[in-house]
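Got a structure here, written out as structure tokens. Questions coming.
Shown here: the complex without one of its protein chains, the others still in place.
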Amino acid sequence: MPGNSFGHMFRITTAGESHGPGNVVIIDGVPAGLELGVEDLQPDLDRRRPGQSKIVTQRKEADEAEIMSGVFEGRTTGTSLAIVIRNTDQRSRDYGDIKDKYRPGHADYTFDAKYGFRDYRGGGRSSARETNVRVAAGAVAKKMLLTMFGTRIVGYVDQVGDIKANIEKPEAVTLEEVEATPVRCPDRAAAARMIELIERVRSERDSIGGSAVVVASGVPAGLGEPVFDKLKADLGRAMFSLPAVVGVEYGVGFGVVTARGSENNDAFVAERGRGAEGPSGRGGERDAGTEGQRDQGAEAAERQVGVDSSLPSTPWPLGPSAPLLHTATNRHGGMLGGISTGMPIVLRCAVKPTSSIPQEKPTVTSTGEATTISTKGRHDPCLLPRFVPMAEAMVAIVLADHALRQRGQRGWGG
Amino acid sequence: MPGNSFGHMFRITTAGESHGPGNVVIIDGVPAGLELGVEDLQPDLDRRRPGQSKIVTQRKEADEAEIMSGVFEGRTTGTSLAIVIRNTDQRSRDYGDIKDKYRPGHADYTFDAKYGFRDYRGGGRSSARETNVRVAAGAVAKKMLLTMFGTRIVGYVDQVGDIKANIEKPEAVTLEEVEATPVRCPDRAAAARMIELIERVRSERDSIGGSAVVVASGVPAGLGEPVFDKLKADLGRAMFSLPAVVGVEYGVGFGVVTARGSENNDAFVAERGRGAEGPSGRGGERDAGTEGQRDQGAEAAERQVGVDSSLPSTPWPLGPSAPLLHTATNRHGGMLGGISTGMPIVLRCAVKPTSSIPQEKPTVTSTGEATTISTKGRHDPCLLPRFVPMAEAMVAIVLADHALRQRGQRGWGG
Amino acid sequence: MPGNSFGHMFRITTAGESHGPGNVVIIDGVPAGLELGVEDLQPDLDRRRPGQSKIVTQRKEADEAEIMSGVFEGRTTGTSLAIVIRNTDQRSRDYGDIKDKYRPGHADYTFDAKYGFRDYRGGGRSSARETNVRVAAGAVAKKMLLTMFGTRIVGYVDQVGDIKANIEKPEAVTLEEVEATPVRCPDRAAAARMIELIERVRSERDSIGGSAVVVASGVPAGLGEPVFDKLKADLGRAMFSLPAVVGVEYGVGFGVVTARGSENNDAFVAERGRGAEGPSGRGGERDAGTEGQRDQGAEAAERQVGVDSSLPSTPWPLGPSAPLLHTATNRHGGMLGGISTGMPIVLRCAVKPTSSIPQEKPTVTSTGEATTISTKGRHDPCLLPRFVPMAEAMVAIVLADHALRQRGQRGWGG
Partner (left out) sequence: MPGNSFGHMFRITTAGESHGPGNVVIIDGVPAGLELGVEDLQPDLDRRRPGQSKIVTQRKEADEAEIMSGVFEGRTTGTSLAIVIRNTDQRSRDYGDIKDKYRPGHADYTFDAKYGFRDYRGGGRSSARETNVRVAAGAVAKKMLLTMFGTRIVGYVDQVGDIKANIEKPEAVTLEEVEATPVRCPDRAAAARMIELIERVRSERDSIGGSAVVVASGVPAGLGEPVFDKLKADLGRAMFSLPAVVGVEYGVGFGVVTARGSENNDAFVAERGRGAEGPSGRGGERDAGTEGQRDQGAEAAERQVGVDSSLPSTPWPLGPSAPLLHTATNRHGGMLGGISTGMPIVLRCAVKPTSSIPQEKPTVTSTGEATTISTKGRHDPCLLPRFVPMAEAMVAIVLADHALRQRGQRGWGG
């Protein structure tokens, strides 16, 4: 299990390095009959690719995907789907001087410690370049989830440095709002200040951290397993598998540390329609408890979400007479006991500032001598704008996997 | 993959409910020849068990383990090891009234949504009771890691409500300091206030959240895989697989959001001894950069750790001439590129307040009627004291798994 | 992956040795709501247990199962199900002399080569005693398959030494016919001679090999994956995972070596009812091609099967207008391209003679000295009678796993 696969029923396996011929993903488990073409992959690839705006790395990569298998006459066949994205702008000369020096904050040293050998060109396998095929696979997962459940997954930049977005309802943010600015922050005023900060940081030959939120709406209740494969556990693994993520939280997250149970528990509210009626039985109005129960801590409050207006039903039968519920507030972030409640799943990731900065800093050579290094090349002064589609992709892949697992365990309703 | 297994080369599979006959774990992959007996399991089980002190639940469970297989003449055989812990104090009558009501914050509703059916006694499989066998398995993993590498894993309570421990060097905290108070906080003054707070919260029929830190010292560099099975990813999944965990962070964690790369990158420093000499070649003194590089944010600074005084070597060969390194500071929390650096691994978990509180609160019945519920039974007013051994166990299991995986990939040095 | 788990969506994990406290299985993935109790497990356990008749080992073991979890109020909960079977008749004294000698044909030497250490009591983990929990798990799988699809799995002894059963239609053999004699051969005349042979072999302090056939009828078309997880591959792994199995074949099996394509291809025949009508749409009569197409080789002919009279429908939708088919003959053994056709699955296993025989034979001590050994203890002179329920169990577990996997990929029809 050398760790280049992710998922079980919907499983991706990847290969590729920053400066090799290209990156490859094999997606195993896409159900047969899904309409799919490269045109479904390209929009998210474009959101992730370098050179998309002035505030990201200027490496030139078209990131065009080729589907090698698993699609016939425009539909998936149910067999494994391979996607190849070739590298085009490799400029290995940019990286020659890191062959013998360990870049601070990077995996150069740990790769040597692990393998005794490393591809030093652009970080090799440790480069965030490997995420392009994750994004392609995530686009497939998104399409599957949208088709099956109407699930929508939208991420956005929540904070860059000290600049925090003011988002009342994370679950109400739309893709269009996110894409309206190159920093992918739906709060326009904050976005402008974030861009300004990123440009200033770059001009200072530095980089800056930030955080992103991902919301999945329309997730049916019942996804996730009760012990090790809790949905929050698999989502957590997915987020931490992305480069530079050093913190993940759900719902009010670290805000629970100072909370009491009496305030932290979200109250259940019955839907007027009943779950037992199955996928089409969602006729009822809902008491949207929009004001919710406010968190005491200011920080936690900002992460609190209201009630989504389009809760999914469960496609599998609930308990014999069980009601379809929502919660008046969503401090829990869409999962209880590791299983989706049907409320929007809300998570937030802390992303560290880019380790590569063009400042001369002390380090050690690969033969143990003290030296200095200034990382040249074309790097993102802030990782967040390009992080958003990566995070969405991984959320989609986790949900797709659990959707198929749950269908295997329960079947569809009826 | 219904999710009751965790790990690959060192793999645990569990079963059991709160009020069934008992809990079972099968541990697969313990190397042959490790000295092991129930006496190795009991100390951690005692740290986790109910009734251990006044500030935890008073349910009476001895949590005595029986080893059913895999040990012969006091040593592991290399074949699978089964451990059974029987439930003794089941008092099902305490739980009868939750049969038909969904407890807020609990998995009652999500279990019905997932399975259409649930064992309502004490939460069934969603009860934290399942963690007793995780702790038993963790004790085996700890012993294996200690024997192989001298690794030590120590967790402690970092914060309860507003009361925060003041710990200068997380990696210097000892098990004895942790166990000195029932709240498992090594800062004695803070511990006293935490206990006071927990007792007050209980008297107010409420519960309170908190956070815990786990530190693994003596972890060899090179554990973890570069993409999906990053060590931070697998540790993250492990932590989020524990009940009530809603946030996880490494090193400075969410403190990176406001940090710049120029301050966030930990500088590499060469050891005087050289890694290439192999496991026994660690003769040199080390420049312990104890003062470190201070974090600017106050919160992040509290989580910063200095340099461990007993870094492990790597038992596998480093690159041909690669030096053994440490970093002057440990903002990165012991992992870069998802692979251990040899610095202490430091993580922090946010644990929500116990959902079960004896206050009358509104909820919904399993037939969709509005009602109220007051969760009776014997619950922890704060989960943190008993959370510490659970978190340590899961960290140990992840590290044991990656240690064997890395040995499979690289072999030992020589 | 130390190899004590089997399956994916329906997964069993086992532990236990011949002379330890007992054996344990955790079954992960049993769908919720299946009626289940120990009474479902005991019949097959009784078919496998020692001492059941004069022609098997006389070790005394009741093999009584305890369900530790996963069943509530008589139904499965969907969470993991643990079953414990304690050893009672251990007589370790029987095995003391094999501590220092390698028994020919046994795993004593290979365990030392693998682990450097072994539990020598009765073979430890290599004892066939581990199969008791497989049989218990198989009983759960059988019940699930019967409930879902009406699948029935029946095995029987096909040959012992030179005595071959004459079975016209393997798929028509009933459990009652099999259980009518202690040797589990439904051909009464052959059974009598087999028993006589086994008794003679035992009186001669020897053992004898044989073969068994397992037939699974009522398996829906569409189970199995096209490449590595072909149904024949997973069934093959399952059979070879049983002790003493050294050959496995499907349909005409090794009979294909001398066959031509023009005779070996089974012709498709359309059902009168149509598959597209779904599970209940099987109203039509069928042209039972009972005489079939005879195999030219005598040996292969004996393995040929006719047409089952109760083919299952597929619970998932066939192609848009696809017909429900059968084949006029079943030389292919129920699978094409690794996927079930809906025809009976027919496989045959070669089982070697018991390695333990009470004859003095040369061997080597664990310190390398030449010596002799005569294996005392209470051994089966022929493994076949007790092999039948083990093989049925493993077939059931493979089919249960693939049924849930296929349901995950396709859902039920409608």
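As written, the chain order gives the labels A, B and C, with residue 1 at the start of each chain.
Note that contacts are C-beta pairs under 8 Å (C-beta built on N, C-alpha and C of every residue); 3 or more make two chains touch, one makes a residue touch a chain.
As the structure is a prediction and not an experimental result, all values here were calculated from the model.
Taking the complete complex into account, the chain left out of view touches A, B, C. Of the options C:256, C:345 or C:393, the residue whose C-beta touches the omitted chain is C:256. Screening C:57, C:79, C:181 or C:207 for touch with the missing chain picks out C:207.
Among the residues A:48, A:101 or A:118, only A:118 touches the chain that is left out of the figure.
Touching residues on chain C toward the chain that is not drawn are 1-6, 8-9, 14, 102, 104-107, 109-118, 125-126, 130, 159, 161-162, 201, 206-211, 221-230, 232-241, 243, 245-262, 264-270, 274-275, 314, 316-323, 325, 332-333, 335-342, 350-357, 359, 361-370, 405-406, 409-410. By the touch criterion stated above, the residues of chain B touching the omitted chain are 1, 8-9, 29, 31-32, 78-80, 226-227, 404-405, 407-412, 414. Where chain A meets the missing chain, the touching residues are 1-5, 8-9, 11, 13-17, 20-24, 26, 28-29, 32-33, 66-70, 72, 75, 77-82, 84, 114-119, 121, 124-125.
Definition applied: only the chains that are shown with their structure count from here on.
Ranked by how far their CA centres sit from the centre of chain B, the chains are topped by C. The residues of chain B that reach two or more other chains are 1-5, 8-9, 14, 114-118, 125, listed in rising order.
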